[in-house]
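For this view, one protein chain was removed and the others were kept in their places.
And now, chain A:
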Amino acid sequence: MSTMANDFSATRRLILKGAGVLTLIGLGIVPLDVTKVLAAANDKYPEEAFKAKSEADAIKALYGKTPEPSDKVKMDAPEIAENGAVVPISVTTTLADVTSISFLVSENPVALVASYKIPAGTLPNVANRIKMARTSNVVVVVEAGGKLYGVSKEVKVTVGGCGG
């Protein structure tokens, strides 16, 4: 067993994983002008959304609407995180016309962890590693065809130890 205290600081640090970046940049090359797409994706940094404390406020600030559940969005996340500082979460979807994929951690001091713009023609497949302050629902929101879809899964962040 352990008595390690959760010493996560309030600052949220985003750790991008290769796959996520690859999706955004690498696969976007074929049909599109990459520089233009990246510029478009970056020209409006969603500052309000990244300041919102709650998951609902962040989604509202980002999209202005609420997501509906979908079985076409598949999130891969561990049940219990091996390390709360780098929790691997990935998402794929069979929805058409995906324009954006966002990751939120309900119990983090600031809920929105990452938001990806998905240029047309890009495979909607994002993997990243996120930092979690404590056990929480992880929410993935997919914007597709002008509508918003969401899935969530509880990921446990434990102090560890005492396993059988």
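Miscellaneous remarks
Quick note on the criterion: contacts are C-beta pairs under 8 Å (C-beta built on N, C-alpha and C of every residue); 3 or more make two chains touch, one makes a residue touch a chain; residues count from 1.
The rule we apply is simple: contacts and distances are computed from a predicted model.
Note on the omitted subunit: UniProt lists it as "Thiosulfohydrolase SoxB", one of the names in "Thiosulfohydrolase SoxB", "Phenol hydroxylase P3 protein", "Amino acid/amide ABC transporter membrane protein 1, HAAT family" or "Cytochrome c-type biogenesis protein CcmF". From the set A:S70, A:S106, A:N137 or A:T158, the residue in touch with the chain omitted from the display is A:T158, counting the whole complex. Taking the whole complex into account, chain A touches the unshown chain at residues 1-6, 17-18, 76, 78-83, 135, 154, 156, 158-164.
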